[in-house]
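For this depiction, one protein chain was excluded, whereas all remaining protein chains were kept in their positions.
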Amino acid sequence: MVDIYTKPKISVAQIVLLFSILVLVVVVGIPVILIFLTAFFEDGKLNIPGFVQILKDPDTYQALWNSLVIAFGTTLVSTTVGVFFAWLVARTDLPFKKTMKALFLVPFMLPSFIGALAWKVLLSPRAGYINKFLMALLGLENAPIDIMSMGGIIVIESMYLFPFVFLQVESALERMDPTLEESARISGAGLLTITRKITLPLVLPSILSGALLVALYSLAHFGVPAILGTEKGIYNIPTKIYERIYSSGGSFRAIRVGTILSTILVISAALILKAQDLLLKKGKYQIIAGKSMRPMLLKLRALRTPLLIVSILYIGITVILPTVTIFLVGGLKTYGLSFELKNLTWANYLEIFRWKMTKDAIWNSVYLSLGAALVTMLAGTMISYVIVKSRPRGKFILELLGVLPFSLPGTVIALGVILTWSGRFGINIYNTPWIIFVAYVARYMAFSLKSNSAALQQVSDSLEEASRACGATHFQTLKNIVLPLIRPGMISAFFLIFLPALRELTTSVLLYGPTTRTIGVAIYALNEDGETVRAAALASVALIIILVGETSIRNFLARLQKQE
Amino acid sequence: MSEIEFRSVSKSFRTKKVLENLSFTIRPGECFTILGPSGCGKTIVVRLIAGFETPDRGTIRIGTTTVADGSKGYALPPENRNIGVVFQDYAVWPHMTVLENVLYPLRMQKVPKEEALQRAKMAIQQVNMEGLEDRLPYQLSGGQQQRVALARALVSKPAILLLDEPLSNLDANLREEMRFEIKELQKSTNSTLLYVTHDQEVALAISDRIAVMNEKGEFQQVGTPEEVYDQPANPFVFRFLGIANFIPVHARDGKTFLASSAKEFLPLPDTVQKAEGTSSGKFLAACRPMEVELSHTSGPLEGKVVRKALLGPIIDYRIDLGGTVVRAQLQTEEGSMKGLIFEEGDSCRVGFSRLLWFPGNGEGEVTHG
Partner (left out) sequence: MSELKLISVTKRFNQVVAVNKLNLEVRKGECFSFLGPSGCGKTTTLRMIAGFEDLDEGELIVDGEVYSSSYKKYYLPPEKRDFGMVFQAFAVWPHLTVWDNVAFPLQIRRIPKIEMEKRVKEALQSTGLSAIKDLYPSKLSGGEQQRIALARAVAINPKVMLLDEPLSNLDPKLREEMRFEIKDLQRRFGFTILYVTHDQAEAMALSDRMLVMNLGVVQQVGKPLEIYNEPANKFVFSFIGLSNFLKVRVRQGRAFPLGQEEGSPISDEAPTDLGDTCYAAFRPGEVDLVSTSSGSGISGVVTRSTFLGDLVDYRISIGSQEIRVQKPKKNGLLRNGEACRVRINRIHWFPLD
């Protein structure tokens, strides 16, 4: 009898588990609980009538209604557009497919509030360039198009959100076993019948999950309604919360209204998720991937060129036109001048890097996103490892807390963070960059968990066990086998957080202080102050940073994938 | 080369009992196979020896070291057990080259660099992978990956080699080649080898001894390949080692009758009557398809061909003996030469070159040997 290893009372695994739970509880759990507590309790007593009364207030009621209408409309439009283009690329003989597929994903890169800013410049009823042009051309009294309306908000949001649906549906169509359609064909069905009865029902799960993302996103989106709606008195829940808190100077009463509206948002989001769950859980949907054979393609014949032109025009109008507008406006000597060379100057752009407010904003965004991405990635790796590999008792708490932020709108997270970190627990970081940092970590934790868990699930247990059998300890196995294998997942988690954080607006706008503006906040604030040219110039700089970032990351990830 | 001993080992997962009171010994240097249906708990045996699982009760000894004791709740961690493991899914680390994979165990044991390199190269040579040292696993075929896994398991000269269905992901030809190589490697390295599989052909081909395990995790028979094949302890073992015909009969005073139609069948042999101490009751007559002898004229029983399928070198018939259908196979060449090609619907005479008799009628009632 030699060398018997006895288990210690508390193992390293248990410590890691406890630490993981602690992180999620502090970052996610407490803020959410505080929101519900604040919404339903007043002075330590349950106050349902107070809750109802605030909802009955026409002002808040209208915001709630608008949020739902915008979410519904945007989801409908995005889904239609996304499914149509996905089908066009995957199931017809549209020319230049690969290029078109890449182009349809470009709207992802353009932050929607910058898009909204551009469209406001082009189509605002008072001073929109296109409106002025049309009025002059047709001799009209009134502007023909009013983008600053509910309809406008829905259209602009859809423009930049439809890739969620496109991406999901297109890849589902590509993965689908072609024999599913072929067997329908041999059964006697023509291509249109097959599309209707077989293809679309089979990709329904993907359509739904794309639509769900759009719905969650547009339900609580701040940027577009803030830029296109506020001026006209159109509010949705996030803009209403912002307006209340901002106009009251951050009073508790305003925050309480915010928590009540947030509760409604959370419940709506939960309902949307539940609905998707119910629809998909029947288990009957399951796309069976088969050997990759060429799928049947619908011959567009005479429609081929027109549809190609429509697609290109769509990209041109939704991406290129607004981008060019932003760059041009950013160079104007004074807002309102026509886009002639003599009216343009580089000075505006240079000023962005000299002026303290914009300079700070860029700096804040960069280091906050980098920091949040790094920390969230590492924490996510640890928590995912606990969830996927050690399968402890109580792991369901981790999973629940991990996916919760996914259904939490940015506004809600911001409010929760305010409630938690402004002194209630002895720590007050309000008005410091830390509060934004904490909010980013909470907001993007779900991304990190998703990416890391996916990577970890690819690492089969036997890879670790083989290492143990070779004489490596648990720690050596982690270092030599697990970490190198999930590195791509970690890196993609990092960028999945870094890039959206860089352009974040919804959460930051409720948390910024005088010296802690982010890029998004600065653009928004400049626009609010009527500094359209400066807003556009900063937006142009932001676009360049995002574009460079996205492209280099895509290349990097593509290289990584090739290595695998 | 070490002995492995299980003493009254039990293991359950949640409420599911996988192993119950299992005891056995694997002799030093032996190639021992556990053969059983999937999900019968044979993989757990491997995992218990490797240290990936701890027994609930009972002890496991490797050589002179007790590596796990369920009742005391202790277990030696896998890295301290000096074992080599080969997994069904190869478990070759995708981010390391062939050489790095094979070097890893030596690195962990802090073997000096020069010596480690030499030993790794030797192991790679042993599995016929020279020249591929710098390849990454994705550049290798399944068979080659499995060879890397073998080399990695062998390189540290473990006392015990554990192989968990290592060939089931390979195609038939490769499987045949690899099982031979494994046997050769075991002989040359002199390690104790535990091989776990559901494939009776591999088990028969490579083992010194086979343990046949049933769905409940119980050993049904332990013996040499010839023993378990020729003298199966019970119908389960017989069925698990190849295609099996079972003919349920009722015996009365040494005569037997088909359970399905009461038609008379072959008499109960004296030896069986003696061994069982009775000439009546329920019996199960069993034989392999190759042991059914068909003929046009001679043969004790009458049969009718209900199915015929040419399988290349073999012709496969289903013969109805009167409510009970048996499968008969004969070699195509022999059939052609002796004019024994029957068509569906033909009548024929049937005999058996060998019949086994199990008391009872159906497996549930069979007493375990």
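We call the chains A and B, going by the order they appear; numbering starts again at 1 in every chain.
By our rule, a residue touches a chain if its C-beta (ideal position, glycine included) is under 8 Å from a C-beta of that chain, and two chains touch if they have at least 3 such contacts.
Since this is a predicted model, take the numbers as computed values, not measurements.
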| item | value |
| --- | --- |
| Residue among A:Ala184, A:Leu419 or A:Val533 touching the omitted chain | A:Ala184 |
| Contact partner of the left-out chain, one of B:Tyr229, B:Phe283 or B:Trp357 | B:Tyr229 |
| Those residues of subunit A which, in the complete complex, touch the missing chain | 177, 179-180, 182-190, 193, 197-198, 201-202, 204, 282-288, 290-291, 296 |
| For subunit B, the residues touching the chain missing from this view | 180, 200-201, 204-205, 225-226, 229, 241-242, 288, 290, 307, 309-313, 316, 331-333, 336, 341, 353 |
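Just so it is clear, only the chains that are shown with their structure count from here on.
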| item | value |
| --- | --- |
| List of subunit B residues in touch with subunit A within their complex | 50-52, 65-66, 69, 73-85, 87-89, 91, 93-95, 104-105, 108-109, 138, 149, 152-153, 156, 162 |
| Of subunit A, residues touching subunit B in the complex | 1-7, 460, 462-463, 465-474, 476, 480-481, 484-485, 564 |
